[in-house]
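The other protein chains are all here in position, but one chain of the complex has been omitted.
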Amino acid sequence: MQLTKVNRSIRVDGAFKRLLLFVSLGLIVLLLCFLWSLIALSFPAIQRFGLSFLWSMDWDPVREQFGALPFLVGTLSTSFLALLISLPFAFAVAVFLGVYYPHGTASTLLRYTIELIAAVPSVIYGFWGLAVLLPMVRSMQTSLHISPAGYGIFSASLVLAIMIIPYAASLGASMMLMVPAHLKEAAYALGATKWEMIQYVVIPYTRSGLFAGVLLSLGRALGETMAVTMLIGNTALLPKSIFDTGTTMASVIANELGEANKTVYTAALIELGLVLFVVTIVINILGKKIIKMAS
Amino acid sequence: MKQEISYRIFKSSAVHVLMVLLAIGCVVPLLAIIFFIVKSGISHIDLDFMLHTERPPMVAGGGIIHALLGSFIVVGIAAILAIPIGVLAGVYLSEYRHTKLASATRLAVDVLQGIPSIVIGVIAYMWLVKSSGTRPAILGHSGYSGSIALAFMMLPIIIRSTEETLLMLPDSLREAGLALGLPMYKVILTIILPCGFNGIITGIILAVARVAGETAPLLFTAFGNSHLALNPKEPMETLPHIIYKYANSPIPNWQGTAWGAALVLLVWVFFLNIITKLLTARWKVQL
Partner (left out) sequence: MESTIIKSIDYNAYFGDNHVVKHVNMDIPERTALAVMGPSGCGKTTFLRGINRMHELIPGATATGAIQLSGENVLQMHPIQVRLKIGMVFQRPNPFPNLSIYENVIAGYLLNHIKLPKADKDLIVEQSLRKVALWDEVKDSLTKKGTFLSGGQQQRLCIARALAMEPSVILFDEPTSALDPISTATVEALFEELKKKYTLIIVTHNMQQAARVSDKTAFFYMGELVEYGATQQIFNQPVDIRTQQYIAGKFS
């Protein structure tokens, strides 16, 4: 082979590797820029309000007073309520796919269903929630003698619950499929029933993986914007019951960032974004680390 | 003793039934959504719907052509931006996986994947759309701003699936190429990438399906437009955004159009997901 050709190959090889390095480094730099921007742009609000931002209830753009407590409560209550509602279903899907029916048509159908649930766009969930869930919630509220607003924490949590089922369910199922057959057989050989085998072998073995699934579902719920915004009512008062309307951090950003005209106002909204950013990242990284340790 | 055993067996069966019921229960909302959207949306889809743009509130008719084309353009540009970067990064993570930079990049990709879409929208807004101090807006409300925001969201999906696809290829393939005297970049371009082609395409389609339905990053970037806008420098309407806008409005005409748009979006997203299933099925057989 000609020497020049080999030398050219060697040079291109080096250039290609440098390109790959550049791209990878670029991603890290991009992420750091995200973080930097969020901190820098929310600084005016951090400076002005400090930590009281998190427990003050006063959100008044006109008087330039920004307290985020109602939104924190809104986000946390919808997310945790959604998590609570979704967990039994997610667990059921996990044992269905991971223990009872790992192969076969039933398993394939359910798996497709779960994937499609995850694929439906958020805005469609919100729209459907408006048209179908709200009237149902309203009639429920009427029968409970509550004012039938429909909108509120409860409705938002219901839709959010549906949306986050796939995350815990699919992770749980794959964790359960990894339980070694010989462990399960050992339980059966001792006379355990299927449910007992699940309780004493599968669940302890997959405990951290299941927890990670819960964390990932929570992370997803905290950041969800569109469906929640369409159903929660968007009032800036502190909600006192699950049938009250409220707002989440994500919704207030969605509703107000476009019109925020003062620096402090924008900074306050971005500070909310920063909080969301940090919290969801910590939860996601924690969840992924647990999964890596468990597999 | 026998009583206790039959109780335990009964309990196990009861739990089994409960789990099956709850699992099937998950299918119900999906079917309800599909059914309702098809029912409400199908009556609104006609040629008028597909070819016209927005009509004023009191006028009948009105369509989504501007949103359809807008979605194509914004998502298309996002894909053009994200695919090369995503595939290259995926190649790096798989072929140089033991380096420290690879671990750091993998962490960055994980973090990027977890960022809520509204936060991506905020960042794109502050970087590209809003003017700050003396600096004028770089892109303003435009299709391009929206595309960049969506590209940020597509990157982790494409990187992840490229990396996983390439990791599944046996090392002996790489060694065979190297032993023939090929430089590493040729091994990657002529052997590794072609062999992993299906998996990489699947990742790209999944990324497209994901961002096609995203609204939050577009709220302050692409922004929306009542008229037909084909130039990405202008604000553009997109399918998910028009659904959001019309769904929240009290105007019945607009609500009807929103159902039609929701049906179109749903069909499109499901269609893309089904294609990935067919692609992966074929690929599994080949390898």
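A and B are the chain letters, set down in written order, and residue numbers restart from 1 in every chain.
By definition in this document, a contact is a pair of C-beta atoms (placed from the backbone, for glycine too) under 8 Å apart; a residue touches a chain by one contact, two chains touch by 3 or more.
Since this is a predicted model, take the numbers as computed values, not measurements.
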Among B:S13, B:S132, B:T190 or B:N231, the residue in touch with the chain that has been omitted | B:T190
Return the single residue from B:L178, B:I201 or B:I251 that touches the missing chain.
-> B:L178
Which listed residue (A:K5, A:H145 or A:H182) would be found touching the missing chain in the intact complex?
-> A:K5
Footprint of the hidden chain on chain B, which residues?
-> 98, 170, 172-173, 175-183, 186-187, 190-191, 194-195, 197, 286-287
List the residues of chain A that touch the chain left out of this view.
-> 1, 5-6, 9-10
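Criterion: only the chains that are shown with their structure count from here on.
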Could you state the distance in Å from the CA-based centre of chain A to that of chain B?
-> 16
Interface residues, chain B side, partner chain A - complex | 8-9, 11-12, 15-16, 18-23, 25-27, 29-30, 32-33, 36-37, 40, 85, 88-89, 91-93, 95-96, 101-102, 104-105, 107-119, 122-123, 125-127, 130, 152, 155, 159, 181, 183-186, 188, 209-210, 212-216, 219-220, 240-241, 243-244, 247-248, 258-259, 262, 265-266, 269-270, 273, 277
For chain A, which residues are in contact with chain B within the complex?
-> 1, 9-10, 12-13, 16-17, 19-21, 23-28, 30-31, 34, 37-38, 41, 88-89, 91-93, 95-96, 100, 110, 112-117, 119-128, 130-132, 162, 165, 169, 193-196, 198, 219, 222-226, 230, 250, 253-254, 257-258, 266, 269-270, 273, 276-277, 280-281, 283-285, 288
